[in-house]
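The structure is given below, and queries will be raised subsequently.
Left out: one protein chain. Kept in place: all the others.
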Amino acid sequence: MSDTTITDPGVSEPDPDDGATLDEATDGTTLVDEVIPTATDGSRSDDGLDHLGLAHHTSTGLSNTKLGMWLFLGSECLMFGGLIATYMLYRNRQGDAIGPDQLWDIPFTSASSFCLLMSSLTMVLAVSAAKRHDDRNTRLWLITTASLGGLFVAGQVYEFTTFYREGLGYTTSLFGSSFYTLTGFHGVHVSVGIMMLMALMFMLSRNKVAGDKAETVEMIGLYWHFVDIVWIIIFTLVYLIPA
Amino acid sequence: MAIIERPVDAPATDGGPAVVATPSSSFGYLRRPVQTKGWRSWAFSVDHKKIGIMYGVTAMVFFIVGGLEASLIRAQLARPEGHILSADKYNQMFTMHATTMVFLFVMPMAAAFANYMIPLQIGARDVAFPRLNAFSFWTFLFGGIFINTSWFLGGGADGGWFMYAPNSTTPFSPSDGVNFWTLGLLITGVASLAGAVNLIVTVLNMRAPGMTMMRMPIFTWMGLVTQFLLLFAMPVITVALFLLLFQRNYGATFFSVQDGADPLLWQHLFWIFGHPEVYIIVLPAFGIVSEVLPVFSRKPLFGYPFVVFSGAAIGFLGWGVWAHHMFASGLGPISVSVFAVATMAIAIPTGVKIINWTLTMWGGKLYFSTAMLFAIGLIIEFTIGGLSGVTHSVAPSDTQQTDTYYIVAHFHYVIFGGGVLGLFAGMYYWWPKVFGKLLSETIGKWNFWFMIVGMNMTFGPMHILGLQGQPRRMYIWTEQRAGEGFFNLAFWNLVSSIGTVVLVTGVFLFLVNVWHTTRKAPPAPADPWDARSLEWITSSPPKEYNFERTPTVHALDEFFHRKYEDVGTGDQHEYKKVATGEDVIAEEVAHADAHIHLPSPSYWPIMLALALPIMAYGVIYHTLLIVAGAALLIGSVFGWALEPSTAPESDFDPPSDGGETSKELAVHV
Partner (left out) sequence: MSSPTSRTTVGRVNRRARLALLAVLAAGVAGCAKDAPQDTWQPAGPNAQKIQNLQYPVFIIAGVVGLIVFAVVGYVVWRYKDRGQAIPEQTHGKPALEIGLTILPALILIGVAIPTVGTLMALNKTSDTQCVINVTGQQWWWEVDYPVQEGCGGVSGVIVTSGQMVIPVGTPVLVRGTSRDVIHSWWIPRLNGKRDMVPGRVQTNRIQADEPGIYSGQCTEFCGLSHANMRMEVIAMFPDDFEAWKANQLEAYTSPEPDTLAAEGEALFVSQCSRCHQVNGLEDADGNPIVSRPDLYEYAGAAPNLTNLMTRNTFAGSSFNLLIPQCYPQVWDAPSDTVGQEYLKGVTPECLNSVELREWLRNAPAKKPMYADPTKLEPTDGLYRGMPFLGLSEDQIDQLVAYLLERK
């Protein structure tokens, strides 16, 4: 420590960092080289790719986009939480109008839920293909995922029009308002997911995806799985548990 | 300006001719903006520093708007049976005053500091998602403008800033004001959420080598906790706002009591957001003060780990106290007890900070710059606000205090005395770094004292007014309820209104200081305060790329340790200055990076941001606008996604002066 100009004066308690000793740090290169390559003259330079936030450059080991997606999904949990809470409060308040027991067609909804569930499987397969740089199968599985998602949305649309005809409109009752708002928000999220999948396929085919392609597919996969998990919760609470 | 290339052995230069590149289009939509001067270099910038400055200027403008609204309120309440504002205008005025101050001033001003300083404090060149950062700013600006157009389009929102249902539904608030409020806050909410994701990823992923979490500057830590609070609180108010929007515009019945709705649903959703919101407001100010006090005491922050953990504890506990805003709403004694005790618990980590700040100064070498005065002012004023908060936590007592001026006193002491004083400390402290000039200390001290005296004159009497029975949100008060004696409620209302004049003068003096400094002050040194943290290892103002090379961090208060060496023996400590700030910077310059790539400016963030208010106007006026806005939104999203974050070199033509290759552009801001 004596021949450097950097010392840690007068601490009255152990150094509050996470275990790296000062010796390691002052050496300069130990920590650094794991993260950023050094130029041949010994000066540190960023290799021009820092701003892409690729995984091996970051302190957490997760790329910027993947970490960003996880955080965004965390906030979405709260949003769906609020919508679900509203629904649970109002699920029995249909007044004289039609109620959940008379409306649900569990077999049908199970079938469309199954489609969405399978789409998560195909999404995993797409990510796996992307990691293997198997472009053809990546595209195949992405299309399948989007199609299954589209089937789910089509099923929702059919269901809602049926409910509407049977007497449950958006403004009919509290039950109606909260049901359509919750499932509507979910449906919009699925639709946005389908659009992202198709855009991804397009960009992959034109080689317009910057950075790590597999990671971009994986990031969209995270979103897709989240949307699926939310549906599982909604399906259970709204459809399966009797009012 | 996207690429900075220097020959490896040449030092960084400043000056040199500005060269504007003319890129070919990146995808066939639009050319890349590359202007380095003029309004376009701001409108399409993705540089966190420019964005930070824009946040700050905009927030300051809204501060003045909110202050005008407050002045009108106090003018109306200076005398009994006031005639300055009608009941309707008064109700709009206090609603918009609070909304403007909370959402359009304090939060964005904190965002200004976070955006500018966090990357510098962690040794990064920019944030994780620079275009998203620009998008956040423009969205906030357009949202703020959108809400305020309500003044000219039928009247501002008039339901109070917490907009309780069913009073906020159409039968009871028939004008479009509440619609503007709802949609405007949805828009600014998007900005906050995007900013939160951005800054969290930045702090977690982009710290300089050697900067562990417990070596981060405390402002960055408080900023991180704040962003987590934003991340999880914004979605909840988003749900509440959507429910209200659908109720008002599309016939939903969420708050229609005759259909069986429970009005308390709004209150719960709002306050689950609303309580973390107040920590979102105050934690950045706490962070600033935790930077300022050590620098001007010439000692490190006392108990850094405690301050960090107490900040995280506040962020965590803040989720469990929301119903203390609802003590009189009929929750039942068990719920009320739980929330009362939780509220008392959260006073503990807050109190810890006061202790730590005071002990930081203890034994120090205190220099009373204006920034330091504001920081000390915060300790005193926030203590007052915090203690009155503890008296609210006693729920039976709160049933007498809630909805009276005693509450108004409490939150102004914590928001103004806590949040705003902290932000002003930050402005005086960091002004030389951001703008390259020192704000005048003389005018600064007048600024400070007018604000302190003004705030105590304005908000101090409100404690008395509230405890003696004056409710809040009253457009008039009467002699009949004012009591007898010289010091009756009439007297204190008048004192409070006069205090507003003093306070406004203080704020005006700040603007005078800015004006004077811009015109007259000489350039500031790089390290005017002999500071301790990384952001000072830059020029004043910093270069566009921030650091000549990414610094390596060996300890907390890295900059301090590069300047001072302990030459004492054994247990004796004696600190000798071995390098000035300029020396440290020169060292960095000597080892400057050869290639620095920065993210490129872009049109898409501002275009995407523009789509949101268009859609919002569509909800109020015509569905066609929603479609038009949605088209712009989708188009902008695709343009953004298809555009690489850094323009490839092929995007740049050879420079017009016939220089070597496109690689040899050296463009300076």
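Letters are used for the chains, namely A and B, taken in the order the chains are written, and counting of residues starts over at 1 for each.
Convention: contacts are C-beta pairs under 8 Å (C-beta built on N, C-alpha and C of every residue); 3 or more make two chains touch, one makes a residue touch a chain.
It should be emphasised that the depicted structure is a prediction, and the values quoted were computed from it without experimental measurement.
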Worksheet entry | Residue touching the undisplayed chain, where the options are B:P108, B:G177 or B:G303 | B:G303
Worksheet, complete the sentence: Cross-chain touch to the chain not pictured, restricted to B:I354, B:V501 or B:A521, is B:I354
Worksheet item: Which is it among B:G38, B:P333 or B:G570 that touches the chain not included here?
Response: B:P333
Worksheet item: Quick one: which of B:R40, B:R79, B:R481 or B:H516 touches the chain that's been left out?
Response: B:R481
Practice prompt. Write the list of chain B residues that the hidden chain touches.
Written response: 86-88, 91, 159-160, 164, 166-167, 170-174, 257, 260-264, 297-300, 302-306, 328-330, 333, 336-337, 340-341, 344-345, 347-348, 351-352, 354-356, 358-359, 361-369, 373, 376, 379-380, 383-384, 387-388, 390-391, 393-404, 441, 445, 449, 452-453, 456, 460-461, 463-464, 467-477, 480-489, 491-492, 528-530, 564, 573-575
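In this text, only the chains that are shown with their structure count from here on.
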Worksheet item: In whole angstrom, what separates the CA-based centres of chain A and chain B?
Response: 28
Item to complete: Give every residue of chain A touching chain B within the complex, in rising order.
Response: 5-10, 15-18, 20, 22, 25-26, 28, 31-32, 35-36, 39, 41, 43-46, 48-53, 58-60, 62, 64, 67-68, 71-72, 74-76, 78-79, 81-83, 86, 89-90, 93, 95, 170-171, 173-174, 177-178, 181, 199, 203, 208, 210
Item to complete: Give every residue of chain B touching chain A within the complex, in rising order.
Response: 8, 125-126, 128-130, 193, 196-198, 200-201, 204-207, 209-210, 212-215, 231-236, 238-240, 242-243, 246, 250-254, 256, 259-262, 265, 269, 272, 304-305, 549-550, 552-556, 561-562, 564-566, 568, 573, 575, 578-579, 591-599, 638, 641-642, 644-646
